[in-house]
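Heads up, one of the protein chains got dropped from this complex, but the rest are sitting where they should.
Up next is chain A:
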Amino acid sequence: MLFFSYFKELVGREVTVELKNDLAIRGTLHSVDQYLNIKLENTRVVDQEKYPHMMSVRNCFIRGSVVRYVQLPPEGVDVELLHDATRREARGG
């Protein structure tokens, strides 16, 4: 639940999602759910030359199960807060 809440805080920011098929997509985070499915708006594929498959796609839904990384904007990350929250979670609330 922690990362779900965390990603909800990042809605509206620009992120890059790297998938488990090596495709990386950049876009504005529109929404996220409990499975960490992600919806991005104004998307563009990072290496369009190599991956022209999504050229006509501007908004997309990414299944949480295929996400490898989400690159976050540095200003959207409060490391101290995240540290505290993960420690609390590890202790069981």
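Operating definition for what follows: a contact is a pair of C-beta atoms (placed from the backbone, for glycine too) under 8 Å apart; a residue touches a chain by one contact, two chains touch by 3 or more; residues count from 1.
We take it that contacts and distances are computed from a predicted model.
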Per UniProt record, name of the chain withheld from view ["Signal peptidase complex subunit 1", "U6 snRNA-associated Sm-like protein LSm8", "SWI/SNF complex subunit SWI3A" or "THO complex subunit 5 homolog"]: "U6 snRNA-associated Sm-like protein LSm8"
Listed residues A:19, A:46, A:72 or A:85, member touching the removed chain: A:19
Chain not shown, touching residues in chain A: 11, 19-23, 25, 30-34, 37-39, 43, 50-63, 65-66
